[in-house]
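With one protein chain withheld, the remaining protein chains of the complex are depicted in position.
Read from first to last, the chains carry the letters A, B and C; within each, the first residue is number 1.
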Amino acid sequence: MAKHHVTTTVNRQPVELLCDTSETLLDVLRDELGLTGSKEGCGSGDCGACSVLMDGRLVCACLVLAVEATGHEITTIEGIAEGNTLHPIQQQFLEDAALQCGICTPGFVVAAKALLDRNPDPTETEVRFWLAGNLCRCTGYDKIVRAVLTAAAKMREEAVHG
Amino acid sequence: MNAVEYAKPQSIDDAIRALNNAPAGARVLAGGTDLLVQLRAGHVRPPVIVDLKGIAELRRIEVTATGFRIGAAVAGAELGEHAQFAAEWPGVTEAFHLIGSTQIQGRATMGGNLCNASPAADSVPALIAAGARCVIVGASGTREVAVEEVVSGPGKTTLAKGEFISEFLIARRQAHSGDAYLRFIPRTEMDIAVASAGVCLTLDDKGLCTAARVSLGAVAPTALLVADCAKALIGTSLDDAALAKLAAAASAACAPINDKRGTIEFRTKVAGVLARRAATIAAQRARGN
Amino acid sequence: MATVILQAAFARRYTDGQTQLDCAASNYAALVTALEARFPGFSRSLDSGMAVAIDGEIYQTPLLEPIGPDSEVHFLPLIGGG
Partner (left out) sequence: MGNEKEALKAGIEQGTYKWVGTRPIRPDGADKVTGRAAFGADLDLPGMVTGTVLRSPHAHARIRSIDTSAARALPGVLAVVTGADFPELPNEVAAGGEAPINFRHISENVIARAKVLYDGHAVAAVAATSAEIAAEALSRIKVDYEVLPHVIDVLDAMREDAPVLHEGLITNGVEPAPTKASNIAGRVEFAMGDVAQGFAEAEIIIERSYTTAAVHQGYIEPHACVASVTADGAATIWCSSQGQFMVREFCSKVLSMDIGNIRVTPAEIGGGFGGKTTVYLEPLAVALAQRSGRPVHMVMTRSEVFRASGPTSGTHVHIKLGAKRDGSFVAGEMELKYQAGAFPGSPAFLGGMTGFSCYEIPHAKAVCWDVVSNRPKCAAYRAPGAPMASFGVESAIDELAQQLNMDPLELRLKNAAKTGTRTIYGPKFLEIGYAETLQAAKAHPHWSAPLGPNQGRGIASGFWFNIGGQSSAAVHVNENGSVSVVTGNPDIGGSRASMAIMAAEVLGMDLDQVKPVIGDTGQIAYSFLTGGSRVTFATGMAVVQAAENVVEQLRQRAAKLWKIDVEHVIWRDGAAHCTKADEAARAPLSLAEIAHQAGRTGGPISGGVSINAAGAGPGFGTHICDVEVDPETGGVKVLRYTAIQDVGRAIHPSYVEGQLQGGAVQGIGWALNEEYVYDAKGRLQNAGFLDYRMPVCSDLPMIDTVLVEVPNPAHPYGVRGVGEVPIVPPLAAVANAVSRAAGLRMTDLPLSPPRLLAAIDGAKAAG
């Protein structure tokens, strides 16, 4: 069977690509589009390192067939910053040293953005359960949770004072 | 190496046709959170994957005077955001919400959770306790069956070739009724249930239990609907003695296995504990409405 | 004279069971030479990788580390890490 012709939107840009049925969204993001910020830690949806937004909803790119992306809007870690201006979550991860090796960081940033887009004022418990699908083996999560809570506070402040 | 075909029908009829015309081994794709893992591990290589998410009826949640119709391909996150359903069926909502991470919730579906036919599927005991039914469509027509009749064993369903579930039917909440679902996992998230219990019960004006359904997960080849558990509750005020009897009946109904996730002894005991705790929560909810 | 202290199991194998030795040597290499002269085959014990501790300081790849007249010297396994 011929490859599928997929027309989709990735990081606000229209994208066309060819893929086999068995290729995942993660495969084409990394191998066809060169967007290697989404990482493959397990291939089974258990680590969250490949977290992306699909129409604003948080999903693991390894659990989405590439062909399913047709007609949807995909946002990857490469689409979180505005040009070279970091998103407040990214900035806070840096300021709070919320990463050590950094392999899980793209997934956490995308997941945290999905949370704060829905809930600008989450509790620590809400942050912890929302991020439970993102594994980090370096930090013990402490600085990550703090960074998300602080970024949320700063974003609320920003929203009030514009 | 034959390529895997992909079809995304836009109607139930088209989907039936696609599945009917497919060679053996065709797979239905809803949320994909089980299928893609199996594909990647090389456990399955279906000739065709039929994606049901293009079918509008399978993606909607409808509320009528008598009940909820939940499309089989509605994602967990979507159902969780349905305030009315969550208010009337908190146990089912929680159970569905317990399936995997936030990321999994963005994809996993009720139809998929049921048809994957894992004995440990979280939404299934809650649906059984709630008395949910599902609509099965196929070339030979449409039929409606109770959820507990769908799964016949680990990885096996009673669906005929080409059949799939289009929607789930759940009644409106009755007065003085409540449901709850609890599972045990070693961590707080990201685990498969080691044992689980769903309870739905109804009280009369005096607080006596008039109806109850208790279902257990991960303690037998399929989720169980345990009549003895219901008997232990019906006619009681859900006092400690009744709850102890419930726990004993639940443990007695277990026929679990030893595996990497838990032992027979552990599952048997904990199923009783969970049934008792879930019944307590369901009773509180029933008293509150 | 520096004091060389050896683990009993090591001493059984290489120094006729002597766990404490006095040895005049100004550095590690001289010490090993002196010990080899007293206990032929001693230096073979170091082939599979041994570190030395001189006055509490551990050297993993020693050669000419100085040894004082009152120094205490121990041989110990190479230490790695994760």
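As a convention for this text, a residue touches a chain if its C-beta (ideal position, glycine included) is under 8 Å from a C-beta of that chain, and two chains touch if they have at least 3 such contacts.
Everything numeric in this text was worked out from a predicted model, so none of it was measured.
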- [ ] Considering the entire complex, write down the shown chains that touch the omitted one.
- [x] A, B, C
Task: Touch list for chain A against the chain that is not drawn - done: 20, 22, 30-31, 34-44, 46-47, 49, 76-78, 80-81, 86, 90, 93-97, 99-106, 109, 124-125, 127-129, 131-146
TODO: By the contact definition given up top, give the residues of chain C that touch the hidden chain.
DONE: 5, 7-9, 12-13, 47-49, 53, 55-61, 65, 72, 74-82
TODO: Please give every residue of chain B in contact with the chain that is not shown.
DONE: 1, 41-42, 184, 186-192, 194, 259-263, 265-266, 269-270, 273
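Just so it is clear, only the chains that are shown with their structure count from here on.
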Open item on the list: Can you tell me, using the touch rule above, whether these chains form a line, ring, star, complete graph or other shape?
Closed with: other
Task: Chain pair that, of all pairs, has the most C-beta pairs in contact - done: A-B
Task: Whole-Å separation of chain centres (CA-atom averages), chain A against chain C - done: 56
Task: Multi-partner residues of chain B (at least 2 other chains) - done: none
TODO: Any chance you could list the residues of chain C touching two or more other chains?
DONE: none
TODO: Note which residues of chain B are touching chain A in the complex, please.
DONE: 3-6, 8, 29, 32-33, 36-37, 39-41, 49, 51, 53, 75, 77, 100-104, 106-107, 188-190
Task: Residues of chain A defined as touching chain B within the complex - done: 1, 4, 20-22, 24, 43-46, 48, 51, 54, 57-60, 62-65, 67-68, 111, 114-115, 129-134
